[in-house]
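For this depiction, one protein chain was excluded, whereas all remaining protein chains were kept in their positions.
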Amino acid sequence: MITAAPQEREHYLNASHGLKSWLLTKDHKRIGLLYLATITLFFFIGGAFATLIRVELLTPQGNLVSSETYNKLFTMHAVSMIFFFLIPSIPAVLGNFFLPIMIGARDLAFPRLNLLSWYLLVIGGAFSLFAMIAGGVDTGWTFYTPYSTTYSNSWVIATALGIFIAGFSSILTGLNFIVTVHTMRAPGMTWFRMPLFVWANYATSLIQVLGTPVLAVTIVLLFLERVFHLGIFDPARGGDPVLFQHLFWFYSHPAVYIMVLPSMGVVSEIISTFSRKAIFGYAFVAFSSVAIAVLGFLVWGHHMFVSGQSLYAGMVFSFLSYFVAIPSAIKVFNWTATLYKGSISFQTPMLYAFGFIGLFTVGGLTGLFLAALGMDIHVTDTYFVVAHFHYIMVGGALMGYLGGMHFWWPKITGRMYPEGWAKLSALVIFLGFNLTFFPQFILGYLGMPRRYHVYPAEFQVLNVLSTAGASVLAVGYVIPMIYFIWSLRYGKVASANPWGATGLEWKTSSPPPVHNFEETPVVTHEAYDYASLMAEEVEVG
Amino acid sequence: MSDPHEQTHIDSVGSYVKILLALLVATGVTTAVARLDLGAFNTVVALSIASVKMLLVALFFMHIRHSNKLTKLVVAGGLLWLAILLLLTMTDFATRGILGVPGK
Amino acid sequence: MADHAPAETLALRVQFDTEAQQKDASTLGMWLFLITEIMFFGGMFTVYTVYRSWYPDVFAIASSSLNEIIGALNTGVLLLSSFTMVMAVRAGQLGQRKAILIFLILTLLFGGIFLGVKGYEWNQKFEEHHIPGQAAFHLEGVAPSDQGHAQLFFSIYFAMTGLHALHMVIGVGILLTLIVQARKGRFSASYYTPIDVTGLYWHFVDVIWIFLFPLLYLIDRHLVK
Partner (left out) sequence: MEKFRLFPVQASTLAPEVDHLLYFMLAVTVFFTLLIFGAIFYFAVKYRRRSENELPHAQHTGYTLEILWSVIPFGITMVMFTWGASIFFTASRPPNDAIQIYAVGKQWMWKLEHLEGQREINELHIPVGIPVRITMASEDVIHSFFVPAFRTKQDVVPGRYSTTWFTATKPGKYHLFCAEYCGTNHSGMVGWVYVMEPKDYQDWLSGGAAEGSMADNGKKLFEQLACNNCHKEDSSGRGPTLVGLFGKQVQLAGGGSVLADEAYFRESILQPQAKIVYGFEPVMPTFQGLVTEEQVVQLVEYVKSLGPKPGTGPVDTGQKPAAKKSSIAGSAPANR
């Protein structure tokens, strides 16, 4: 554009101004930022609940809050973190922002639908927040019947409705991504030239589209039973509470992969960029994402080994569960192999990627314990499970999210974050995380049940360790919050490609223009082709 | 990507009327057959007729027979996932109590 | 928005390069949405399968308390509405604006009749005290201790037909908007995607009913004289 003023280039952030230009935007990048604001809010709400939980567990007597309050705390911690932070986190923020750019599109296929999904998340969040403020909900995020339908006196319906609505947000995001990937790729962007982040988000979207509706109908049935006494899971009428668990876990097990698959995509981008080398076995890593998405639907019964499902079903689900280990192992080994003979630099995103691989390895391997029937009898519903899924969801998903935020922050805002502080906080988070959750593996094997407000005194030492770790972790999360905001104004101005990365998002300016590219890019190279990238740079200067 | 020229297959009114008649007849047949005692085959017949009706609606009214491979794949995938939900849930319910111990 | 963006039309939104690309995207989007609907109803089909396999005798008696003739006729009405819907799509393909309007209105009409009949049937259930969760619930021919199982049948009946009807109501709402747009002459042979994808939705809701009818009204009713 010749008309662009020389001092300030027009980009998506300054193209229009005012609240309305944000609340009615159809630009996927701005919607991504709206999501960022929303989920950050819920992250800190969920974090506040976590803090109270950990402080309460410092002493075994349960003398800070009442049992009723404690039960609400862990329920609302999970609801905020799972449905309003982790599930939307990477897809709705980073995916929204970068998926169209990475395939060379001007926007998602359905920009209005995209805005609608953000509004749905906000409305769903408002319902859940209302429930929290009005008095909270105490069913556990699993909403097991008949407790949730008949016995709980808390705000079950408002919370469930919030999750139901947020579920549609998730479905629409997934649908939008799938259609976009199928129909909007730039010329030359073949399936096997797509960045692995796009593959991972595509696989995630499949889960969102295929799984979330089952959660939705489960919530509807819960609603009908609680409000209209339809009694579909009511044992007094010959109904089966275990059937509720089947329907619930049909979604909620794959939901774990909604959280962690996009993180794996982020890690693939980071590992490749900072070792300046194509991901080892690109096709394997791409297909392993889809394989995880598919196999993830066949294993839900491993949450129910002692629930009263049949022994035969237990065997089937245990057997199938081990198949998920294969694509997960492939990813971890292939990332590691990518480092071999690479050119490795240690910027913050890479530190998060290393953290992810390490913690996901521990989380994944302890998952094998839980999939083993005889072992699961002992450790299910104990702190072993709590530790395991935090290693996957916080150690894995959240590490990937933070890594991605650092990786793409220059592109999103046009500013660099302060590298020194960022490295420090990455280290603090890694150490704090392990100190918080590693003791919980031991607690769990010793037999401390989860969701216990009052616990036997012999478990106190490990709980104190865990709480100490949590306070370190909390500091680790606050530091990035501060320096990210600081960098918006004072950060160094970022170049178009500060990391020397290959994706299309680095070929456009930072921050990108409204329609992402000045002209539609034509893709001529495979993904992660550093040789031709460097050749181009030499040509340019 | 599909080519815009091969996109619109316009079926004749006659073909739609035929499909409608077939659907109405099938509805009548399935209602009548429900009165006969065919043992376990009542369920089989009822569901088979329903499946045929579904196919007619999907292939003709929803134009799947003119659709691209991707659409067909999407539909097949949806049905496959429904089957996963039903079959794996039934592995539990069909095998309750196989050990002869209450609750196993 | 950016001033250099090309002028946007309904048939070609700014994010697309060609009209064909946009049509592909809309169609694929609708099909994916229908997949989510399959899974949504799938949850209820699962519930139905489990309980029917547990309590076949009670379910047979409960099934037979529904009037299958009304059910069959109503199925016919719905099939007719699918036919008029596909005719509206055909009129769209040919760009016959008047025919589009007429067939959309007919579809709306048949949809309305279906819902009316459904409402009548539900009302019958209320009069017969076949409402689960009510103290007065009683199903003739079922032992007192098995009334709970009969309640399960009617819970499933109301949940499934209720959610199906809700989808119909949403469909009726969409049809109304389409009719308003059709009156304004918004559609033509080059732009009728909204009619096309609404058609997909409408037929899908029809397909769900095609299964609900035998599952709820027909199976095993011969066992009960």
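Chains: A, B and C, in written order; residue numbering restarts at 1 for each.
By definition in this document, a residue touches a chain if its C-beta (ideal position, glycine included) is under 8 Å from a C-beta of that chain, and two chains touch if they have at least 3 such contacts.
Keep in mind the model is a prediction, meaning the values are calculated, not measured.
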item: Neighbouring displayed chains - absent chain, whole complex; value: A, B, C
item: Among A:L247, A:A371 or A:V514, the residue in touch with the chain that has been omitted; value: A:A371
item: Listed residues A:W22, A:F44, A:Y452 or A:W486, member touching the removed chain; value: A:Y452
item: Of A:W22, A:F44, A:Y119 or A:F333, the one touching the omitted chain in the full complex; value: A:F333
item: Chain not shown, touching residues in chain A; value: 62, 67-68, 71, 138, 140, 142, 144, 146-147, 150-152, 235-236, 238-242, 275-278, 280-282, 284, 305-308, 311, 314-315, 318-319, 322, 325-326, 329-330, 332-334, 336-337, 339-346, 354, 357-358, 361-362, 365-366, 368-369, 371-378, 380-382, 442, 445-447, 449-458, 460-461, 528, 530-531, 534
item: Where the missing chain touches chain C, by residue; value: 57, 61, 141, 143-146, 148, 223-225
item: In chain B, positions touching the absent partner; value: 97, 99-104
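The rule is simple: only the chains that are shown with their structure count from here on.
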item: Between the pairs A-B and B-C, the one where more C-beta pairs touch; value: B-C
item: Interchain centroid distance [CA atoms averaged], chain A/chain B, Å; value: 36
item: Chain B-chain C separation of Cα centroids, rounded to whole Å; value: 15
item: Contacts with two or more other chains, residues of chain B listed in rising order; value: 1, 70, 77-78, 81, 85, 89, 93
item: Set of chain A residues in contact with two or more other chains; value: 182-183, 210, 214, 243, 246-247, 250
item: Contact set on chain C toward chain A in their complex; value: 1-2, 4-5, 13-17, 21, 24-25, 28-29, 32-33, 35-44, 46-47, 50-51, 54-55, 132-133, 146, 148-149, 151-152, 155-156, 158-159, 163
item: In the complex, chain B residues that touch chain C; value: 1-4, 7-8, 10-11, 13, 16-17, 19-20, 23-24, 27-28, 30-31, 34-38, 42-43, 46-47, 49-50, 53-54, 57-58, 60-62, 67, 70-71, 74-75, 77-79, 81-82, 85-86, 89-90, 93-94
item: Residue ranges of chain A touching chain C (in the complex, touch as defined); value: 1, 10, 15-16, 105-111, 113, 171, 175-176, 178-180, 182-184, 209-214, 216-218, 220-221, 224, 228-232, 234, 236-240, 243, 246-247, 250, 513-515, 520
